[in-house]
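All protein chains of the complex are present and in place, except for one that has been dropped.
Letters A, B and C name the chains as they come in the text, with residue numbers starting at 1 for each one.
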Amino acid sequence: MTLFADLLSTVFERRYRPWGPVRRDSRPVTALVADLMGGAGEVTGAGLARQIIDRYGEMDDDAKLDFFRHIATNLALVPSALRAALDAYEAEGQSKATYRAVMAASEPPRQELIRRLNQVPGATKSLVRMRADLLRLARGDEALQALDLDFRHLFASWFNRGFLVLRRISWESPADILEKIIAYEAVHAIDSWDDLRRRLQPKDRRCFAFFHPAMPDEPLIFVEVALTRGIAGSVQALLSENREVLLAQDADTAVFYSISNCQAGLAGISFGNMLIKQVAADLAAELPGLKTFITLSPIPGFTSWLSHQHPQASKPDGETLRALAAHYLAEAKRPDGMPLDPVARFHLGNGAQLHDVHLNADTSPNGVRQSLGVMVNYHYDLKKVAENHERFATSQTVAMSSGFRSLSANATKLLTEEA
Amino acid sequence: MTLFADLLSTVFERRYRPWGPVRRDSRPVTALVADLMGGAGEVTGAGLARQIIDRYGEMDDDAKLDFFRHIATNLALVPSALRAALDAYEAEGQSKATYRAVMAASEPPRQELIRRLNQVPGATKSLVRMRADLLRLARGDEALQALDLDFRHLFASWFNRGFLVLRRISWESPADILEKIIAYEAVHAIDSWDDLRRRLQPKDRRCFAFFHPAMPDEPLIFVEVALTRGIAGSVQALLSENREVLLAQDADTAVFYSISNCQAGLAGISFGNMLIKQVAADLAAELPGLKTFITLSPIPGFTSWLSHQHPQASKPDGETLRALAAHYLAEAKRPDGMPLDPVARFHLGNGAQLHDVHLNADTSPNGVRQSLGVMVNYHYDLKKVAENHERFATSQTVAMSSGFRSLSANATKLLTEEA
Amino acid sequence: MTLFADLLSTVFERRYRPWGPVRRDSRPVTALVADLMGGAGEVTGAGLARQIIDRYGEMDDDAKLDFFRHIATNLALVPSALRAALDAYEAEGQSKATYRAVMAASEPPRQELIRRLNQVPGATKSLVRMRADLLRLARGDEALQALDLDFRHLFASWFNRGFLVLRRISWESPADILEKIIAYEAVHAIDSWDDLRRRLQPKDRRCFAFFHPAMPDEPLIFVEVALTRGIAGSVQALLSENREVLLAQDADTAVFYSISNCQAGLAGISFGNMLIKQVAADLAAELPGLKTFITLSPIPGFTSWLSHQHPQASKPDGETLRALAAHYLAEAKRPDGMPLDPVARFHLGNGAQLHDVHLNADTSPNGVRQSLGVMVNYHYDLKKVAENHERFATSQTVAMSSGFRSLSANATKLLTEEA
Partner (left out) sequence: MTLFADLLSTVFERRYRPWGPVRRDSRPVTALVADLMGGAGEVTGAGLARQIIDRYGEMDDDAKLDFFRHIATNLALVPSALRAALDAYEAEGQSKATYRAVMAASEPPRQELIRRLNQVPGATKSLVRMRADLLRLARGDEALQALDLDFRHLFASWFNRGFLVLRRISWESPADILEKIIAYEAVHAIDSWDDLRRRLQPKDRRCFAFFHPAMPDEPLIFVEVALTRGIAGSVQALLSENREVLLAQDADTAVFYSISNCQAGLAGISFGNMLIKQVAADLAAELPGLKTFITLSPIPGFTSWLSHQHPQASKPDGETLRALAAHYLAEAKRPDGMPLDPVARFHLGNGAQLHDVHLNADTSPNGVRQSLGVMVNYHYDLKKVAENHERFATSQTVAMSSGFRSLSANATKLLTEEA
């Protein structure tokens, strides 16, 4: 093989080639787990790990539940051991040895199991899928939900930003990755390869995803960007087949019009904030003409909220609708003081600010259903992101443009009058 | 950029491009650490992490010690909090919420600090260097050694086998990696680029290393292999400039004649066992003619041990020397029952067995000094590795060939007679 | 940029970055051509070449014809100059200088023009398209057809096998290349991305293409292969969605069921023979179980030939049809003694032999129209290819299996009786 192939075949290739023939071990999977956690772990563990992962792959949901319950129960934290270690740690003056004992006792063996399963090249992807199963099967089961905390703890460490790779997705990307983009798009469905091409190939379109080197054909999260002149107020106009294509260097605005998580097994591990900011930084460096970084975002909870406000009302006129949407985004809160709208929580938490509201911005059935077609821009203003975030994090203050504030105030007046 | 470049620039490229201008924050590094651990952590943390890592890079040893002590003290485990969480966990029935609290309280904040520092692309390498400093500076300091346990715990998870990449090192490898191979070779020094070329370029030579994708230009460990006919008994013959080069497909034996760890900051995280077995598996698949996988290994503790056995003795004759070396390897033990010789501990722990002893096998000054020129073969016998390991792990039984056993027995007789 | 990206961005990247600003030269394109052929050619030629290629790209067919005619006329061979050089060469004793003069005079300047246009990175693709235009526009025009000979002469040298790269096309290939595969498939149309996936993704399917490094996103020719047990006799069965997928290592036969040229501008430059043999060699090396390399090929001229043989006949019964098809392939000849069927000429010329004929083998409208659904296997028998080719090349002897010979003989008898 040539230099390049040699170097590259090893970049992403974490194949596991067993040394010697592999015989299927017919013992129960719980026996294999015991073995893997025992003394053999390090030296002959790869073969065991491979068998356990393969066996898991063949299980139905009942067997999976049994497997998870076995782990949750038998490889759980042992409180008495932790208490003893903690006693010694405090009594004996916090030495290295006593600290080591606390560390050992405070980590349930199931975390080590997950790490040992991961010693097989390619296992990371299987483990992410395993957690997706667990999340699905653990509903209503505290013990399994506790087990999930261990998965999540490890995944948060493994999928640390420092290990992620930002990769552009283009019409030159491999088809097997592109079909995942089609499948995972959660905001504005991609209905065909032609539709996908229209979002990737034009010079004024970009798409970026985070990948983990151990799962190189699985995007973790991706964002779709339209480069425009001025701020877009309609996603259908943005995606129209007949729109005029811009040269990238002529754009002044980057519109983040869709952001989708891809891996159910990575729930609770947040990549979106970092993705948006990395992409903004990269685009700003590549295209000095870009001055505004903004979203065109859905308002998923608006219709539902509105129906509680105006149970019998007829559909409000346009300006009233804009004002109500602004009010909903700026003022409607959960008991804990956070915005009611989940997309708002995400972008405001990232330090973006509410910028503007648009009517007839998403006229798809889904857009009409969830928000009567109304959409909102969140503005990522470089100079204000840190401060916005800080104030939102500490006092839940929602940042917004002055125009947005007036709009929301109109609705407040309206709602007050009504009431 | 073209497809290929585009795909590949992102494989290993975890550059951090700040969004907006970067201003050096002149506050004390401890203030930056506090900020990073505070609310800003996730959203504006990358910039903080970059600053802390850069500032650390400029510190002298005294400042580094201060930095480590600050972390060790201020971001340590809080026993009272852990005790409270543990009490609640036991009292309230091990719910998800109480388990989460135990998890939170049992992990010292400094682990989260290390993870947050790692969010900057490229930081992993800096953190590995940081731990190398810590190991050096922590000597005799229990608190810092305890801090090191946190580094080690995280690194064991991050440098899991499943994330490592096996890459062949050849004369076509990048010079910046090859110069590290020269620098890190710990067994048989490489004295020039010509010497290196002789170990890489001939058709009967191989070299493999593990890499981590987040540190793609830093080998973690590498092994040098000679493909031979028959078992080699002299490292100088193996490395001779004038030897006849074999075609790889004509070899029946793979001699692992050098294995070197590269990263002081990864001390205690073991890669060698997996490297040897992966390389053996790959070579076996590529070259079906290979029947024997064996080492030609130094015996670093032999001279020292011998001088304690025979303080005034003249140098023994050849066969006696072989017997004594065999005895040393097979019988000399530490108080805990493990072999005295560190290389023996490694290979026997991996499941290899003692095979043969050779005189004048390493005639370099170092070889003469540490073992009077004697070397040993450890045999990785596919059919016996698992069993050997198991018996060594459970009962410290040392596996050896029958020839080796006789040889060692001769010395036992000799030493008994002497005594 | 990192090592890998750096190396790779340059592999295929032949971008032309002008040094200094580029001003559009408003002179007629013929003036630019004169300049490029003049003294400035080597030093400032890249800019001129870029302008000419860009200008050509904007031309309509009339302007292209003018451009071609200008070149054909003004940069043609000068017979008197060649005669003078030839006289001197013979008179003065065939020295280096006189030979150089003959070489110079025997090559029309338009060949040098084409080479100089190619000095711009990326120009090769434009020149291939230019020739596709020329072939289309030159119909019936001897002077332009003569100009085409110069293009063809250069392209035959540039697209020499030694410069081509064989690349596997898979479901992991870039979408922009895959959409070309869909577009160029000439034998069995690919009607959707799902259809394409079914030809690429299963473990028993392969596709390979030749590429030229200067046109890395343009396949030149590709072949689709099905790995099977036994010899396939129906293309619809081969492509069926519901067929059972084989493991590649279980296959004993490689069926080449479609081979398509992609570049009209490379007409007359033959890649097919080399592609089939390279793919056969690669598959044989990868999958030792493969014993038979065979095609399942259309018989494009059969219906037409048959209608001349049996103008009024009703459709013959199955066995008669097979026999007639065999006869057509084996016996129907052009005036020059070559087989009438173009696909037969190709495979027999490559040294393959006629193996078997199948009814209802291509039931698509096109298959029925051109050959009443009949298809044929050409067998690439490693042991006979060279001899078959030799005999076909020297005496137009058609190689065939004994079964095929009998089949064809039946039809001969039939046709003779009829007549």
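Basically, a residue touches a chain if its C-beta (ideal position, glycine included) is under 8 Å from a C-beta of that chain, and two chains touch if they have at least 3 such contacts.
The shown structure was predicted, so the numbers you read here are calculated from the model rather than taken from an experiment.
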- request: Could you tell which one of C:64, C:243 or C:277 touches the chain left off the display?
  value: C:277
Field: Absent-chain contact - pick from C:52, C:135 or C:154
entry: C:154
- request: Please pick, from C:121, C:202, C:233 or C:300, the residue that touches the omitted chain in the full complex.
  value: C:121
Query: So which bits of chain B touch the chain we can't see?
result: 4, 7-8, 11, 171-176, 178-179, 193, 197, 217
Query: Which parts of chain C are in contact with the chain that was left out?
result: 3, 6-8, 10-14, 17-20, 39-40, 42-44, 46, 77, 79, 82-83, 86, 89-90, 94-96, 99-100, 102-103, 106-107, 115, 118-124, 142-143, 145-146, 149-150, 153-154, 156-158, 160-168, 170, 172-173, 211, 213-214, 216, 270, 273-274, 277-278, 280-282, 284-285, 349-351, 382-383, 385-386, 389-390, 393-394
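The rule is simple: only the chains that are shown with their structure count from here on.
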Distance from chain C to chain B - Cα centre to Cα centre, in angstrom: 54
Field: Whole-Å separation of chain centres (CA-atom averages), chain A against chain B
entry: 35
Cα-centroid distance, chain A relative to chain C, in whole angstrom: 48
- line: chain B touches at least 2 other chains through residues 3, 8, 11-13, 216
